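Below, a portion of the complex is reproduced, with chain positions unchanged.
As written, the chain order gives the labels A, B, C and D, with residue 1 at the start of each chain.
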Amino acid sequence: APDSGGSALDTDGEVPAKPGKAVTLNILDVAGNLQLTQPMIDDFVSKNSGVISKVTYSKSPAPELVGKVKAQQNAGRVDIDLVLTGVDGLSAGIEQGLWNPLLTKYGDRLPGVRDYLPGAAAMQRLAGDSGVTVTYYPSGPLIEFLPAKVPNPPRSAAELLAYAKANPGAVQYARPSNSGPGRTFLMGLPYLLGDSDPKDPVNGWAKTWAYLAELNKYVTLYPSSTGETMKNLANGSAKIIASTTGWDINPRVLGTVPKEAAIGTLEGFHWVTDAHYAVVPKGVSTDKQAAVLLLLAHMLTKEQQAKAYDKGYFYPGPAIKDVDLSMAPAESQAAINEFGRPEYTALIAGNPLEVPLGSKDLVAAFDRWDREIGGAKVSK
Amino acid sequence: MAARRRIVATPAAWLVWGAVIAFFIVLAGVISSVVVSSFGTRWFDTWLPAGWTTRWYGQSWEEFTLLPVLIVTLEVSALVVGLSLLIGVPAAYVLARRAFPGRQLLYLLFLLPILMPPITYGIPLATVLYKYGFAGNLSGVVLANLVPSVPFVILTMTPFIEQIDPAVERAARMCGASTRQVFVRILAPLLVPGILAASILVLVRTVGMFELTFLTAGPDSQTLVVALYYSMSAAGIRAQQSIDAMAVIYTSMMLILLVLALRFVNPTQLVARVREDGD
Amino acid sequence: MIGQFNTLRLDGVSRSFGGHEALAGLDLTIKRGEFIALLGPSGCGKSTALNCLAGLLPLTRGSIWQDEARLDVLPPERRGFGMVFQNYALFPHLPVRRNVAFGLQMRRVPRAEIRRRVDEALRLVHLEDQAGKLPGQLSGGQQQRVAIARAVVLEPSLVLMDEPLSNLDAKLRLEMRTEIRRLHQSLGLTTVYVTHDQEEALSLADRLVVLRAGRVQQIGTPEQLHTEPANWHVADFMGYRNLLPLRAGPRRGAGIVVELEGRELVGTPVDDPAPGSEVMAGIRPEDLRIGPADGAGVPAVVEVVEYQGREVAVEARTEGGVPLNLRAADRPAVGDRITVTVEPARLLVFPAGGGR
Amino acid sequence: MTAVVDTARPALRHRLAERGVDRQLLLLIPAALFVVTLFIYPFLYGLGLSFQPVKGGPLGAYREFFTDAYLRDTIATTLGLALPAALLNVLASVPIAYRMRGRFRGRRLLTTVLVVPITLGTVLTAQGLLNFLGPTGWFNRTLLSAGLVDAPVRLTNNYWGVFFSLIITGFPFAFLLVLSYLSGIDPSLERAAATLGAGPWQRFRRITLPLLAPGLATTFCLTFVLAFSVFPSAVLVGDPSGTTRVMSIAAYDAAYVRYDYPLASAVAVLMGLVELLVIAAVLGWRALLYTGSTAGGKG
């Protein structure tokens, strides 16, 4: 371990209300969250240069995160002060004991957590005290198609299967372990099909696995990224793909999917929600912890949360109540007014919200999917 | 000479040229489809995109603050190439020229880091480097990347060194050249094609090495590939075109490095031979 | 670097390759300023000896001393010798000029002086015009001359030359020979010179070392070797082309009698061959005299006549079928019958087992 | 006294030198030191980890690997990709590089262009293959509009996609190395063979190829290793849960999806072992070959 001493290097002690002197914060984003929150952070820094003098941002795919933090913690030199992550990174870190349970002691420094939307609050419970929900959306599962090519979209899981059967190769979802919409579709099916335990992919998903196996007969291809499915939808080589609210709006804003693409829902679906979390690795100095707490408190205010509307990336985005689109930056409002869908408000209000699987169960579901669905192609 | 020209026209030759041309067609298709896409506004079911734009480049450039990343990448690759040659070539020399007890064992030892996927040793390596304060900055990235690079140099260089007539070295020694001078003045120039080949290979591997770089990099020592893998495989929504733009940036940078490398070493020597043919 | 020395002593220097002894127990003391030639048939270990001296081959046994300092433990570049390699070993990537300059650069000689000395050396080997070419663009003889220039330009304390003139034409070889001697003398060099050309060895060297199968056969001045070869192998090598396996007869005065096809010949005994033992009688072609068909000598028939300029070389066969090589000023015809005689002093009689 | 020292010490040195041990071996030290400190320790750690699985005793991870067909089969899948790809890369490089030796106009340009794909990187290659060879890419468009096929040919997201990407990234490596090894061979040898009646094929087969073979062995090993550890393209243009589920995907899944480091280490160690077997076979064969100066005599 490095030589310790002095409050800047103190990692376990009492976290002061304010850092002794302004700190530099290294933020690692493994969830694409900065697209939503960087303006919030920059806003804080510009107003509180006495707390945070400088922020460095780095980004990486989620899976390698654990290895890196572990290596740093094993060596006693942690230089990542704040991680922005999805459920996967969060729960992997919880399992490995990487995160500092900040909320146990200092929950009262974050008044925003009391205003979470019900869905966001549920997501926050997944995090225990190890992370703070900063953005939230109900996600999916939705189906997406071009109305010109699919005039009569399926309205239930059975119809979807029938459509696939009638149009081999036309239905597509990406490999769940590489794709948000892919895994949302997977986790949403047990609700659609009325499986015995939608939270237990090993023992409670009999109908889901049977359905997927049947569907698999008419699926020619499971791309390795959602982007691929979107491209295939746009170029016509796929007709119906799995989607989420964010994946519906944002690609049409970006122009990678035609604006006229439409979404549909399957009868009796439950939302499988999603969120991004802010977590602090163990081993970060108390000074920096103090700065992070101040920063998070700032991010969980309404004005800041409104920035999470973005261009539909995580639609809607804010984790706390009563954040209206009209509070969002003008650019964001314009994009959502053009590409958003008014029906989302009713859909979100009118369908149950479910939290996603925890990391262990999710991994088990991926594994089974890989073996029985994706890997079944080998023997064909 | 007439006799030679005839050789060129054999069926075997046609086959070879045919294969080369096919390779080039696929290559051109692969590259240009990415380049075209990276400049396209939207590209659905058509031969060409609907419109043209450079905004994807602007976006990646800003999102990843690519300028410092490019500079770091350059520094890291130059250091790794230089150091791995410095360490690897002398070792390759001894392994190629000398028979001594334990040579095979040593060869195997040098082979291992290339064989083992970084997953096996990446995290403990990063831990060691963090422990001694080498990780989280440029030196860590360089040291970690040297682990597979040094053996790579050794493996590539050994046959090159075997090819050189040892009498030439003896002659240099008789002229009073020390071991170091033999290396710098005689072997190095004769090994230029090999050194160049090895450097290019190491360069490509280093610039493309995600795991070791990510595990040991600090916020200021990320290389381009880290940003690239992020854009490619991180969660979240990203336009295809912006990934294409990143890939084009990555490739252009590699090309520039290649061109730079060829500037420092006379480009004809890439394929030069020591003894020129009579013709 | 080690500078000038007074003596260089090789003490039992040996070198094996695998089991094969390429050089066995070479003892030799070289004095400063001497010109030593190593002579012997192909594969006898000449290059091996030179390489050992240069430090390019580790010794299997023995030691080398420079005055009182042990030399064989030093790497080649610290011995300060110059060497001309049998296979040239030019630096293929450097033009002629830079090949020659290389050693001077290693010794950090100032640039202007390098220029001067290289020019001088190139002039010496007649390669001024080729200075800019790469070795691959030179003819064989030109390459060899570059190798010579590269070694002597250093004015080293000891120059080792491995058949440096073998690829040159007769005229140039004579010129280069003169040059080498001139260099040897004017620069005060000490030279060890490997050659298979006895004439070259005789004319250049102060002392000759004759090797056979890795072993020293004889060490001596040119005259000693030429007139008093120690055994028939040396004689064979020194131009006694006629080596006749005979039986020793009785002594006659200082001489010894041998019998060839019933005719008695008197010769000079070497190494005291026992009467009745098998001996080897050695005679140079130029020492055999041709007489008329009815002359006093051994009768023979001319088989081959070879033009050699002023003289002809003749191969004749005795009645008993023994081939003889002779020289003649005027050209006999093939099939001519002749008789052959020899002076006792010119016929050497060695024990047949001879050699070491 | 001194005499004893004088003769004894150098004698030992000579004996060692005769066995090949002398000061030149010091040149190995930096590399050896480097590999030992920065590789051996971490590697042993990983190796040790592979023997400490969560359950099943020291060999549990290995047992899991070999009893689970989904894991075990990755060996065959990986070899099925890497061996043909490496072989093709090396074999295709030889005739092309051989042609590039002669002088002709544009040789340098051609060589440079052949080497350019090295700079592509896996991502561009993957994107390019998906774009170009995909169902609506230029390739299939051309075939369709020429009427050669009536449904798009599937060349991506399966074995062929990965295979192509291994060729595009691996061939330039192989070519570069082979060309450089080839240029080190004394051309006068082929000329000598010509005067002995050997035609172009015989010259190549009997003279050039044997002298090149050690270099080919090394080239094969390097391209094989690169192909064997293929990861991103096996995911991006392949079928990562099926036909292109290579060992590195299994290792990656274990390490970064399931955080089962012991299993990941075990898979990685097995990867190394399989590679080592192939390479040992190739290098063993190489050791039987002539590996020395490729000059034909003096000059």
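Just so we're on the same page, contacts are C-beta pairs under 8 Å (C-beta built on N, C-alpha and C of every residue); 3 or more make two chains touch, one makes a residue touch a chain.
Source: prediction; values computed, not measured.
S.K.: Only one copy of each chain type is drawn here, so tell me how many of each the full complex in this file actually has.
M.R.: Stoichiometry for the full complex in this file: A x1, B x1, C x2, D x1.
Please note the rule applied: only the chains that are shown with their structure count from here on.
S.K.: Let me check something: if the centre of a chain is the mean of its CA atoms, which chain is farthest from subunit A?
M.R.: The chain farthest from subunit A, judged by C-alpha centres, is C.
S.K.: Using mean CA coordinates as chain centres, what's the subunit B-subunit C distance in Å?
M.R.: The mean C-alpha positions of subunit B and subunit C differ by 54 Å.
S.K.: How far is the middle of subunit A from the middle of subunit D, if each middle is the mean of its Cα atoms, in Å?
M.R.: Chain centroid spacing, subunit A to subunit D, equals 39 Å.
S.K.: Centre to centre, by mean C-alpha position, how many angstrom separate subunit A and subunit C?
M.R.: 89
S.K.: Which subunit D residues sit where two or more other chains touch them?
M.R.: Residues 136, 235-236, 252, 255 of subunit D each touch two or more of the other chains.
S.K.: For subunit C, write out the residues touching at least two other chains, lowest number first.
M.R.: 75, 87, 89-90
S.K.: Could you list, by residue number, the parts of subunit A that touch subunit B in their complex?
M.R.: 2, 26, 30-33, 35, 56-62, 64, 67-68, 70-72, 74-77, 79, 86, 88, 178, 180, 225-227, 230-231, 234-236, 246-247, 250-251, 254-256, 258, 313
S.K.: Where on subunit D does subunit B make contact in their complex?
M.R.: Against subunit B, the touching part of subunit D is residues 19-21, 24-25, 27-28, 30-32, 34-36, 38-43, 45-47, 92, 95-96, 99-103, 107-108, 110-125, 127-129, 131-133, 136-139, 141, 164, 168, 171, 173, 176-177, 179-181, 183-188, 191, 200, 214-215, 218, 221-222, 225, 229, 232, 235-236, 248, 251-252, 255, 261, 264-265, 268-269, 271-272, 275-276, 279, 291-295.
S.K.: For subunit A, which residues count as touching subunit D in their complex?
M.R.: That would be residues 63-64, 66-67, 92, 95-96, 175, 177-178, 220-225, 228, 232, 235-237, 363, 366-367, 369-371, 373-378 of subunit A.
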